[in-house]
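Of the protein chains in this complex, all but one are displayed in their positions.
In order of appearance the chains are A and B, and numbering begins at 1 in each one.
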Amino acid sequence: MTLSNTKLAWHVFSHNKSAMTGSLILLVILLMSLVGPWFAPHDPAQQFGDKILTPPLWYENGDFVTPLGTDDLGRDMLSRLLHGARLSLKLTLMVVFAAAFIGIMLGAAAAFLNSGLRALLMRFMDLLLSLPSLLLAIAIVAIIGPGLPNAVYAVVIVLIPQFVKVTQSAISEELGKDYVMAAKLDGAGHLRLLLHHVWPNIVPAIIVQLTFSFSTALLDIAALGFLGLGAQPPMAEWGTMLSEARAFIQFAPWTMTLPGLAIFLTVLSINLVGDGLRDAFDPRLNR
Amino acid sequence: MLKLLLKHVTTLIMSLFGLTLLTFILSQQGDETLHLYQSESFIGQYSEYLQFLFAGDWGYSSIHNRDVLSDFLIHFPATIELVLLALLFAIVLGLTLGIMAANRRGKWLDNGLMGMTLVGYSMPIYWWGMLLVLLFSLTLGWTPVAGRIDYAYDITPITRFMLIDTLLNQAEYGLNAFFNALLHLILPAITLSTIPMAIIARMTRSSLLGVLKAEYIRTARSKGLTQQRIVWVHALRNAVLPILTISGVQISIIMSGVIITEYIFAWPGVGKWLLEAVSRRDFASIQAGILALSLMVIAFNLALDLLASYMNPRLRRPS
Partner (left out) sequence: MSLLQIENLNVDFVTDDGLVMAVDHVKLNINEGQVVGVIGESGSGKSVMALAIAGLLSPAARMQADLFTLDGHDLTRMSVAERQKHITSNISIIFQEPTSSLNPALTIGYQLDETIRFHEGGTPKQRRERALELLTQVGIMDARRRYKEYPHQLSGGLNQRVMIAIALACQPKLLIADEPTTALDVTVQSQILDLLLKVKEEHNMALMLITHDFSILAETTSKVHVMYCGEIVESGRTYNLLSHPYHPYTKALLDSVPHFGMRYKKGRRLFNLPGSTPPMTHLPVGCYLGPRCPYAGKKCVQHPELRNIKGRQVRCHFPLIEEDKS
């Protein structure tokens, strides 16, 4: 990725309204997850016994002490959401970077393996990819047991094959090009070839894969929390909060709508940014 | 063609091998082993496990005190019913919306539809399901909250497909039971179909717009064909292939989604059964459930691949 390419990509990206809107929302959410917990009015686990299921401000009997209402144990929704933002984004980042690191290593190794081994590895990745991601995560959680750390490991494993495939196919494509042959003729070794010549050219594909993995990871971690296989109550995790709210949909809908909205907005903004990046890096896709 | 078939078969064998290895490891997790193995070694036990599977002995759940395969078969039709209806919704609505959007490119309808599909594919299904319940079941009171049919109806299971069984049981309740079952099915099916529908609609639109720029569309126009004929025969026939190839991903999304949907709507299918098995650490049922659901996905993908290669004349009859 040369400077002019980066500039061009930025030019396309910055003129894409939906991508810029997505970036803005994402930036706000990131900022909230960074500084939010300090501004949270209450401890997320503190139970106000006299305030159980207080509705948010826009209801008649809303309360300024708990602007977004409280849940069934009288815990402040706003504080829980802000702490949940930090937890969810932290987990998502960890999961995606771990999966990306392992996946890229495997993919790069696969590109230089002999064809038989590579075929075996890639077929296995295809199998993992063809299985429903949540089913695979449930299978892994079933083996290693439910709980937040295990759910995180499961999602990491689920995300790895995507990165292996993207890296391997991008590297294979680059290795077939003339400039690589020229570098080889100059006596460049595998590692040098990979780092100096191939790597800069596959970065865009990996960045795009990274963004889409963020939304998958966020959704799957929350899904496991929702199903009771991931984060366990009383942890302020968005999916777990949704799960706890199931029993109160009718009487306290805000306990369900607010954490869901948080997940939805985050995923939406990540997807908008991802779409924008894909279009920016691949001008042929511009419509 | 032969080469293509060979590729499909090797992919299938590789997939089955990997999958059974995974479920074999799962089956080893419980306190008691699934089967009585003769062999001591891992490989020996694995090959015996395969033999048991082929013989139809998928293990015995000591928790349910039942044969796992028959337990699975009791829950399976409910899942199939839900998945098929959702798939139908997703394909029919997705294609229609995509075609409508492509035909009115850049107009408000196109922008509106594409905005909706963007929302659709960012929607966490567990939240979406609860929002639908809140609106249609709790606020408007149109649909039931959970289950397959009201307890008032006592339907003898024959096929275990509720829609079929209620029709077979007409003597007692007339069509009332059937409509009640349909009413129970509709909201879970909408929940499950929304995300794949959004993706199919987007894909249809972009694929169709690409195809409509092709030179053979210009030829079709010069022949004086109607716009309907150009879109439905000339363009769609070529746009369908890329749509088919992403449908494999859709079935994966649906099978992930069906677990959550069954959980939300207390739908007595394989997904809910599997989740219960996980919470009880009933590994005999877990390995059977995961094996069966994955087999469905693999079979569906294989069927899609074959369909795609049948529909692509370049692959069907090599020149």
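Rule of thumb we're sticking to: a residue touches a chain if its C-beta (ideal position, glycine included) is under 8 Å from a C-beta of that chain, and two chains touch if they have at least 3 such contacts.
Remember, it's a predicted structure, so these values are computed and weren't measured experimentally.
Listed by label, the shown chains that the missing chain touches in the whole complex are B. Looking at B:219, B:245 or B:279, the residue that reaches the missing chain in the full complex is B:219. Contact with the chain that does not appear here is found for just one residue of B:75, B:148, B:234 or B:272, B:234. Interface with the hidden chain, as seen from chain B, comprises residues 214-216, 218-225, 229, 233-234, 237-238, 311-314, 317, 319.
The rule is simple: only the chains that are shown with their structure count from here on.
Those residues of chain A whose C-beta lies close enough to touch chain B in the complex are 18, 123-124, 126-128, 130-135, 138-139, 141-143, 146, 215, 219, 222-223, 226-229, 239, 242, 245-246, 249-250, 253, 256-257, 259-261, 263-264, 267-268, 271-272, 287. Across the complex, chain B meets chain A through its residues 11, 14-15, 18-19, 22, 25-26, 29, 118-119, 121-127, 130-131, 133-134, 138, 206, 209, 248, 252-253, 255-257, 259-260, 263-264, 274-275, 278-279, 281, 283, 286, 290, 293-294, 297-298, 301.
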